[in-house]
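Can you keep this structure in mind? I'll have questions shortly.
Omission of a single protein chain aside, the complex is shown with its protein chains in their original locations.
Then we have chain A:
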């Protein structure tokens, strides 16, 4: 287990290094941020000074070395726009995104898995078929459209829920969260539902496929032949087998939930990282873009590691550290 962790961490370091290089070079070639940042009527002298101040007159390799040195100390440079450390700007927005992602995942799990189990066991009756129809919709309707529809129905027409923003937040362990206040919860429901829709459909399909596959297995028949109640056969025997693929896939998807909450955050004006990075790309705020991508990659790495560990807990046939 320890050997596994050490190997994974060193692999992750290499991934991060390569990633940082790619992103840095990529962003360098996208365009010159000075053209956007500086007033159009600036003199060439002012222009040259701005370029020099931001260190953009140095060759690419030198810029990268400076960045790398800073990054090792946790300094990704100052945002061109906010004139604050890029890392701080992003971390300020992180709790909002994490809260949204966790809520969406929570919704996906508590609705998706039970619905999937019902759909798997009642595959041929109307309940099962309707659940599958719903999941097809969840899969195929574009997120932005569903988001707009949710706003039109629940905010504009019914006037039940607010259409944007985060509402009141309270501090929980030093992190601002909105799900503990009524106003915050009201603001959270729509964007979280919007974000959860796709993952719920995914959970339904994974669980359904798992139920259908596992119910055919001899071990289910053997468990029944032992005289176990149907609750135990499904709740323990089948469930534990299904959870292996479900946790693996949903775990991986959780990373993308955080990284790609962009659309939902933009529609619901949710003050998270996704909205920040879209704005930053618009003004070529390089430090933010680079720091954001590196944080996202780090999160993916951590999530995958957690998934691998969970996997080995759930499936006794998998033993970590014995690969190769």
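Observations, loosely collected:
The definition used in the following text is that a residue touches a chain if its C-beta (ideal position, glycine included) is under 8 Å from a C-beta of that chain, and two chains touch if they have at least 3 such contacts; residues count from 1.
Rule of thumb we're sticking to: contacts and distances are computed from a predicted model.
Look at the chain that isn't drawn here: its UniProt entry, checked against "Cytochrome P450", "Sporulation protein YqfD", "Aminomethyl-transferring glycine dehydrogenase subunit GcvPB" or "Methionine ABC transporter ATP-binding protein", names it "Methionine ABC transporter ATP-binding protein".
The chain omitted from view is touched by exactly one of A:11, A:32, A:65 or A:229, namely A:229.
Think of the hidden chain as still there; on chain A it touches residues 217-219, 221-229, 232, 236-237, 240-241, 244, 314-317.
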